[in-house]
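Missing here: one protein chain of the complex. Every other protein chain is in place.
Right after this comes chain A.
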Amino acid sequence: MVSYALSRIGRAAITLLLIVTAAFVILRLTGDPAIIILGPDAPPAAYEAFRRNWGLDEPILVQYLAYFGAVAEGDLGRSMRDGRDAIEVVGERIPLTLALTLPALAFNLALGLGAGVAAALNRNSWIDRAIMAVSVMGFTVPSFVMGLTLSLIFAVKLRWLPAGGAESWEHAILPVVTMGLIGAAIIARFTRSAMLEVLGQPYIRTASAKGVPWRRVILGHALPNAAIPTLTIIGFMVGSLVAGAVVVESIFSWPGVGRLLVSAVANRDLAVVQTILLLIGFTMVLANLAVDLAYGWIDPRLRAGRAAPAK
């Protein structure tokens, strides 16, 4: 178990390194911030001063090493817009985003896991068909269509809920429901197929054959095994806690990290974009690491260093 955990942690560290590098490379490749910030008509001296000021006149390798050292020290630079620390600019938006994504995740898991298990246990019945029909809808409709539709119905037509902004908890309802429905649809599908796969396994028949009551066969034997493939998708959802709200925040004018990212990209605010990319990367890597460690905890075959079971 220890060597399994160490190998996963090592892998996560390498991934983080790659993310830090990628964030740097991508942003430097996509245009000159001096021109974008100052506009195309500024005097050449202004460009030079700007570049010197932000270290953009150094050779790229020097910039990279300097950037790397700064990141390692937790210094992600300052916003080119208002000169505040990028970490501070991004940090103050994180709670707002989590205020959407955490309830949405809870909604996802409760509804998705429940519906997936219910569909599998009632395979081919009307319950299964109804759950899967709704799930396919949630799966295929893009989030902006879902968000705009809900907004049209509940905000514009019925006027039950506000269409945008973040003044009260009521403003959070539509964005949370939008993300929750989509996430639940995905989780329900994964859970159903994982559960069906497990229910067809010989050890489930063995459990029944040894006189274990059906409820306990499900709870004690089927669910722990079905959790293994389901964990992957749950890890993905946890990893998107920060990044998952970009579209929905934009639709509902919710001032979270997602909306900040959209405006920072438009403004070429390098430090802020970089900080958000790193934040997103870090959450995903950490969520993945947590999933990997959870796998090892649930599945003894992985601990022993064997290949993962086919999902």
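Keep in mind that, in the parts below, a contact is a pair of C-beta atoms (placed from the backbone, for glycine too) under 8 Å apart; a residue touches a chain by one contact, two chains touch by 3 or more; residues count from 1.
In this section, contacts and distances are computed from a predicted model.
Q: Consult the UniProt record of the chain that does not appear here and report its protein name from "Sarcosine oxidase subunit gamma", "2-oxoglutarate oxidoreductase, alpha subunit", "Putative DNA modification/repair radical SAM protein" or "Peptide/nickel transport system ATP-binding protein".
A: "Peptide/nickel transport system ATP-binding protein"
Q: Would you mind spotting which of A:R189, A:H221 or A:R259 touches the chain that isn't drawn?
A: A:H221
Q: Looking at A:G55, A:G69 or A:P300, which makes contact with the chain not pictured?
A: Answering carefully, the residue with contact to the hidden chain is A:P300.
Q: Looking at A:L27, A:A207 or A:L261, which makes contact with the chain not pictured?
A: A:A207
Q: Would you write out the residues of chain A that touch the absent chain, in ascending order?
A: Touch with the absent chain occurs at residues 201-203, 205-214, 220-221, 224-225, 228, 298-301, 304, 306, 309.
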